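Excluded from the complex is one protein chain; the other protein chains are retained at their positions.
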Amino acid sequence: MATQHSRSAARLMMAPAVILLLGWMLVPLIMTLLFSFKKYLPLRGGDLGWVGFENYVRFVTSSAFWPSVLATLAIVGGVLIITVVFGVLLAILLNQPMWGRGIVRILVIAPFFVMPTVSALVWKNMFMDPVNGLFAHLWTAFGAAPVEWLSQASLQSIVMIVSWQWLPFATLILLTAIQSLDSEQLEAAEMDGAPPIKRFAYITLPHLGRAITVVVLIQTIFLLGIFAEIFVTTQGSFGTRTLTYLIYQRVLESQNVGLGSAGGVYAIILANIIAIFLMRMVGKNLDA
Amino acid sequence: MARSVTTQRKIINTAVAWTVGLLIFFPILWTILTSFKTEATAIADPPVFLAFDWTLENYATVLERSDYMRFLWNSVIIAGGSTLLGIIIAVPAAWSMAFVPGPRTKDILLWMLSTKMLPAVGVLYPIYLIFIKLGLLDTRTGLVLVLMLMNLPIIVWMLYTYFREIPVEILEAARMDGAGLKEEILYVLTPMAIPGIASTLLLNFILAWNEAFWTLNLTAAKAAPLTAFIASYSSPEGLFYAKLSAASTMAIAPILILGWFSQKQLVSGLTFGAVK
Partner (left out) sequence: MTRIKSFHAATAMALVVASGAFADTTVTIATVNNGDMIRMQRLAPEFEAQNPDIRLEWVTLEENVLRQRVTQDIAANGGQFDVMTIGTYEVPIWGQQGWLVSLDDMPEVWDADDLLPAIRDGLTIDGALYAAPFYGESSMVMYRTDLMEKAGLEIPDAPSWDFIKQAAAAMTDTDNGTYGICLRGKAGWGENMAFLTAMANSFGARWFDEDWQPELNGPEWTAAVNFYMDLMTQHGPPGASTNGFNENLSLFQQGKCGMWIDATVAASFVTDPDDSTVADTVGFALAPDTGLGRRGNWLWAWSLAVPAGSDATQEAKTFIQWATSKDYTALVAAKEGWANVPPGTRSSLYENPEYQAAAPWADMTLNSINAADPTDPSVKPVPYTGVQFVAIPEFAGIATQVGQEISAALAGQQSVKEALDKAQALTLDEMEAAGY
């Protein structure tokens, strides 16, 4: 029973975090909204007056807009699928009896500690370079022509780099969830003669539902904004221009702050559509 | 009979797990190895794995060219400062959400998370202008603030899920014994929550350490952390794999070592409420 007193105390304790985040959200948001209705070109004198919805129209009608939305969804979706599927498999594997589990866990967790810039640089140069990269050496050793990863399989390459970074995160959360699984239930099922696939589908997977939701939610939040990986590798070429990168090109490369801000507003809308969708899913799952 | 089956299974498990683990770790291992090669060996075909003349030359070059210690120190201050500040602000908020939940608590929590979806590139210009006005450009204070705000939702969320696992009965018992709010938090809750707080601290320290957009765009010389250090070694003229590897190793080594030593704490708290 919460008393009136503790309620107001609770509100007071929540206040700093809420007010700070509200400010962090609203101040830039309002400025972005203001800019988005202006012709704002820093290299041509800055604020050149109101233009109504012109920036909004221009941003969506540009031929780059829809491909960028699709690229964003493809990267986020691809990484989510890979990390969840391989995360579940890895978690199951790591939960088996074996020698040196601690060391294996250390090896698996390591990519999560690597800066995105560093991992993109290392993958791009030392692995995916079509002449000096390790993959190229490997391919030629087997007599195959080296793959030009970042131009011919650009989207897949970026999905791969980002998945490598996030796989440890997914694995660890899923592993914690698997470890909490009631082993008696599994043993009982095994006694009843249920094959491993059935046991996985009817016992393990449902149990992991909540953990998968959390992985999807947290990763989506981070993946929607990935920038360094694209900036370092393809600079948005070969169909890897995400919405975030398109906005970057408008604001920083073209120095069109008005247009870029309109793009920012679209990105916020897209993020919120995805957020509402996710929140529904998570909200339900968190109450359960 | 049954024993030999399990032993056999254990051998297979071990072999598979080690192979997968080494494959995942390989890019990092390769980077570390390359950092000890000469530039010519670094691109040799066929690649040399271990049998090369190990050299520290690349590290010497990097140390001579950049003030590594200053970048490192800035990274420590910025990541550490933002994480600590975030925890100080988040603990009371998470506490009240976990123990005095109102009808809107869940909405507030989800809203907090949604603020993380603001695209950073979209708001760079406004933030830059605000930073100029407040004189925060190229200061560690400015970056501590920004990264704290960036990670605050994650910190609140993690602490909230952790606090919720603490049985309310314990708190009620403490209250019966006449503990006030302050005592309750300080002597009952905090000790129980320490593993959760530790893991929150670690995860956010890692996130802040690796943040590469704001740290690069809001700094110049004085407050630049290791992310800026790396930006001076990517694709210079001529061969650069070995030097890039040395710089990369120097940038990730501190966090890698910290992560490995504290992985138990990190893992124990890394559930985000995924386990119930």
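Letters are used for the chains, namely A and B, taken in the order the chains are written, and counting of residues starts over at 1 for each.
Note that in this section a contact is a pair of C-beta atoms (placed from the backbone, for glycine too) under 8 Å apart; a residue touches a chain by one contact, two chains touch by 3 or more.
Note that the coordinates shown come from a computational prediction; the quantities given were computed from them, not determined experimentally.
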item	value
Chain not shown: contacting residue from B:Phe26, B:Trp54 or B:Tyr128	B:Tyr128
Missing-partner contacts on chain B, residue numbers	39, 43, 64-66, 124-125, 128-129, 131-132, 137-138, 216-217, 220-222, 224, 228, 231-240
Residues of chain A in contact with the chain not shown	39, 41-45, 58, 62-64, 129-132, 145-146, 148, 150-152, 231, 234-239, 241, 249-250, 252-256, 259
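In this section, only the chains that are shown with their structure count from here on.
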item	value
Distance between chain centroids, defined by C-alpha means - chain A, chain B (Å)	16
Chain B-touching residues of chain A, taken from the complex the two chains share	2, 6-7, 9-11, 13-14, 16-18, 20-21, 24-25, 27-29, 31-32, 35, 90, 93-94, 96-101, 103-119, 121-123, 125-127, 132, 134, 137, 140-141, 164, 167-169, 172-177, 180, 210-211, 213-215, 217-218, 221-222, 224-225, 227-228, 232, 243-245, 247-248, 251-252, 257, 260-261, 263-265, 267-268, 271-272, 274-275, 279, 282-283, 286-287
Residues of chain B that touch chain A when the two form their complex	6, 9-10, 13-14, 16-18, 20-22, 24-25, 27-28, 30-31, 34, 43, 45-47, 89-90, 92-93, 95-97, 99-100, 102, 106, 108, 110, 112-127, 129-130, 149, 152-154, 156, 181, 206, 209-210, 212-213, 226-227, 230-231, 234-235, 240-241, 244-245, 248, 251-252, 255-256, 259-260, 263, 266-268, 270-276
